[in-house]
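What follows is a structure written as structure tokens; I'll ask about it next.
Only one protein chain is missing from this complex, and each of the others stays in its spot.
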Amino acid sequence: MVTLFELREGVGIVGWGVYIPIWRVRAVEIAKMWGFSEELTRSLWIEEKAVASEDEDTVTMGWYAAKVAIERGGIDPNHIGAIFVGTESKPYAVKPSATIIADALMDSNIKSASDIEFACRAGGEGIRNSIALVASGMTKYALVIGSDTAQANPGDVLELTASSGAAAYVIGPAQESVAVFEGSTVYVTDTPDFWRRDGSPYPQHGEIFTGEPAYFHHIVSAAKLLFKELGLKPSDFDYAVFHQPNGKFPLQVGRMLGFPKEKILPGIVTPWIGNTYNGSSLIGLAKVLEEAKPGSRILVVTFGSGAGSDAFSIIVKEGIEERVKRGPKVIDFLKRKKYVSYGEYAKNRRIITRIR
Amino acid sequence: MRNVYIVSASMIKVDRYFNKSYKELVLDALTKILDEGSVEHIDYTVVSTLLSDSILHQLDLSTVLTQHLGLNPIPSLRVETGESSGLTAIELGYSLIASGKADSVLVVGVEKLTEYPTNIINENYSKILDYEIETIRNISPPDYAALIMKEYMKRYRIKREELTIWPIKMHDNASRNPYAQLRFRVDRDKVLNSITIAEPIKLLDAFPVGDGSAIILLGSERTLRRSNSECMKVTYITSSTSQPIYLRDDILEFTALRKTFKTLQEGSRLDLEEALLEIHDSYSIYAYLILEELGIAPRGKAPNTVDKLNNVNLSGGLKARGHPFGATGIYQVAEAYSILSDRGLGELKYNGKYGLIHSMSGPDYNSRLCLIEKVM
Partner (left out) sequence: MRYSIPIFWRNKYSYYRLELTKCKKCGKVAFFRRSICPYCRSREVEVITSKGIGKVVTYTVSYFRGSTNLESYPRIIALIELSEGVKVIGELSDVKLEDIKEGMEVEAVLRRYSSDDPYGLIYYGIKFIPRVKK
């Protein structure tokens, strides 16, 4: 039995930041390389995806997003008492990415730090943990990073969307926040829709099974639980941001829940940057925060294979516009792009392997 | 301080010797000196070799070499100052004799760069820079030469094609040096069409990778009289160090060379007009800067003077004679000595009183000058 946790006021978002690599490869190029028909990219609504450079990884992208989040929040990074990196593309299977980013950005050694794994919702899990740490008074601020250089088996349909990107959130007291958590729920089951065995470079997935029993079931379940707990309905929300493995799914699940397209589109980024796995819904949320007016209510529902969803209700406060201005926005990163060929993308992402 | 003389000089052709070890290269170079019979009188061996630790997997190479050559119980040691190690070995041999500690010093330079593929030589050669601040951060020596070349072209408004004159001249000189590694001529197009190392540095702007060994026998007055050699004195030898590139106010200034040259001029009566020069042209752009720093050409004008130069790098320089790192400085001294001597070096001969040898490491991270003088 899942106990729902409703917050009265305590905790919110003090600062946020994203990082999206500059390089893009067009989805039709990937489709052509592997013999998919071009219509497939349209049906998934994927135009191009972000490709991390050979010198980028989960740590470097997470670092940039975190740096923006800290500057945007205007906080002393040494008051961050916990740092979570949600990722499924850790550069080291054993050795936390969190401590590398922490030592690059902070001096204090007194903090909780760990990498979290729950496929694409690890960042969401980090936010849940952070809310608890802040609300309990165990820490003033917590830094949550969702960062991935997403993997997909070359030639698999997943390769059309698997991309690289990061988002970071400084969670802190409501008085310092420009968006507060009204409530949150979580819904997890053992559902093996998508996994990656230890030592495997690429994941496997159940294709159609990743849909109804996984993505849709968990997002709808978590969202409905949240509506029930907070006594809210879709019309009470101004925005709905969902985990977005492609451009179509979030529109579909939003429709299932009763949201009109207009409330979902602002939070959709995947068609232009691909599925950044742990960056996915968190980059979408950042984009919405950068345009939402004070008083707006935002629904964010994550999804991670394996499987589970977090649902958050976030209320935007006065003062958000000023904080938006303090750093590069999602749309700045969407505009910052240069194209590479399939070959350059394959080399950068080490799909072409070499021996030493 | 006693006088120090060059008693004998010997070298082997710079080449790729897959079938010879460093011991055999030294033995080949030593042959001439052995045949002259001066070996019984050696008090000390100074060895110069740069990459022996990493590439030859040999520490204390001077001792192992001494054991192999049957020179024991003679003491020996190895010096290393990057690319200028050879001239440092001469400096040390000189000091041993000048101070009275030895009468006869065998200065041996040896390098084997063909034991591994070039990629591996490249990454070890990059360790002449600061490993923590430069090498580990992916900076390599040709990168600095490239930045300097770009700045030179910009400041003096010189076109890229005008800077090909140095390799052309060096290859022409080397065609007359039987010991040079590259003895084919090149032209402007060959240089400009060669592989880019670090833009705008081309392959034919830079030294080739090869193996070599050169030996100088230094001696006191007493040793010289016992031999039948021409009288050539090591008059002055000095060196200096400079700042890393990113700490320099002007990256076109070689302040270590400047300081070294000033010290040498103050301590000797050198007349450059009567001198034969061997300068450290690891990259062609460095040759121009060195010529300007030595006052042979005004700033920005060195490329114009190269064609008429008849007393600089007659050996073909590092560009065409080759640059077997640790041995290079000793090659340079051996060449100057031989070319100035009555015998000459192959077709090469020069009627002059002085030989000025310049060796440096990286972009003038350290620079060394050695002045030798024909004594009547």
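Labels for the chains are A and B, by order of writing; each one numbers its residues from 1.
Quick note on the criterion: contacts are C-beta pairs under 8 Å (C-beta built on N, C-alpha and C of every residue); 3 or more make two chains touch, one makes a residue touch a chain.
The structure presented is a predicted model; accordingly, all values stated were derived computationally and were not measured.
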Neighbours of the unshown chain, displayed set only, are A, B
In the whole complex, of B:Ile245, B:Leu270, B:Leu289 or B:Leu318, the residue touching the missing chain would be B:Ile245
Contact residues on chain B toward the hidden chain run 117, 119-120, 122-123, 126, 131-134, 136-140, 142-143, 146-147, 150-151, 154, 195-201, 243-247, 251
Residues on chain A facing the left-out chain by the touch rule are 21-23, 53-57, 59-60, 63-64, 91-92, 100, 103-104, 325, 327-329, 332-333, 335-336, 338, 347-348, 350, 354, 356
